[in-house]
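A single protein chain has been removed from this complex, and every other one stays in its place.
For chain A:
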Amino acid sequence: KKNADPQRTAFLLHKQWTLYSVTPLYRFSDAHLKDYTRLLSAFVAAEKQKGLAVEIGVELDIKVAFSSLPDLQGSDQDQAAILVQLFLRSSASKNNSGEKLLWSGWFCSVSGEDFSENKPEGFTCLPLFLTNGAESYTAIVGSWFQKTFDCYFRRLAISPLNLSWMAAMWTGCKVDKTVPALELVFSVPRLPQPLDISYAIHPEDAKALWDTVQKTPGEVTQEEVDVFMDCLYSHFHRHFKIHLSAAKLVKVSTAIASAHCDGIIKFLQSQYLTGVLMLLTELAVSQIQ
């Protein structure tokens, strides 16, 4: 937080991350990341060719890298985030560093100290896990973590209620550059064919609306979020005679980030990265408890 370098987390932006909640890791330690690298890379190889034994420590087709991301901490009590990456070593370009990123995933906890306190020794709380890449690799890496650290992964869906919070909160955030529109996507239930309604609002209009709704800057209440969304709904109804409140909010896109109810997120602004992660950590913790 203090000396966060946006450069070091820039690679997390503009990618789709699938969200998971993770129960506390048992006997995990940052001091052993090197050993984990060796074990996980052999495990990935063994999983890929089920039934064949793999020697640990030799160079394999898929390279595993563990690293720590100290920039993603909300407070000093937070555990440093852990990044896991899988690279494909292409045999042709072995000499000229021909490594292709296959999959990445990271564990983090931003301001999750309420959850991590009072845990007995040996538990590491990194309740939020985000992945980018093929699900088969997520399954392999996830199983290894589950087997090794006795933890459990679960997809983290985002409820429409939480999506509307995100829409309101992120609309209120200041961004320097020119801002894309606030876009809300709704799906209409119980129709023979799926019907999605996309509702885009000019960012300045949305910001102006939110500013009239929000009473105390820096503080958001459920009531304010409801008023904000109701205003948007009634505006839409005036034009199209459709009650959006009867549809399900499935996706929110703002200048800060975009979030889908299936538990997929894309970060767009590095200055708000920890803020978004704080909210997601909270959601992950509530799913575990």
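The rule is simple: a contact is a pair of C-beta atoms (placed from the backbone, for glycine too) under 8 Å apart; a residue touches a chain by one contact, two chains touch by 3 or more; residues count from 1.
Throughout what follows, contacts and distances are computed from a predicted model.
Asks: Which of the following names does UniProt give to the chain that is not shown: "Probable electron transfer flavoprotein subunit beta", "Autophagy-related 13a", "CENPI protein" or "ATP synthase subunit epsilon, mitochondrial"?
Replies: Options "Probable electron transfer flavoprotein subunit beta", "Autophagy-related 13a", "CENPI protein" or "ATP synthase subunit epsilon, mitochondrial" considered; the missing chain's recorded name is "CENPI protein".
Asks: Please pick, from A:Cys151, A:Ile201 or A:Leu268, the residue that touches the omitted chain in the full complex.
Replies: A:Cys151
Asks: Among A:Leu13, A:Leu39 or A:Ile62, choose the residue that contacts the chain missing from this document, as touch is defined above.
Replies: Only one of A:Leu13, A:Leu39 or A:Ile62 touches the chain omitted from view, namely A:Leu39.
Asks: Among A:Ser29, A:Ser159 or A:Gln271, which one touches the chain that has been omitted from the display?
Replies: A:Ser29
Asks: Of the residues in chain A, which ones touch the absent chain?
Replies: 23-24, 26-27, 29, 32, 35, 38-39, 42-43, 46-47, 50-57, 119-123, 135, 138-139, 142-143, 146-148, 150-154, 288
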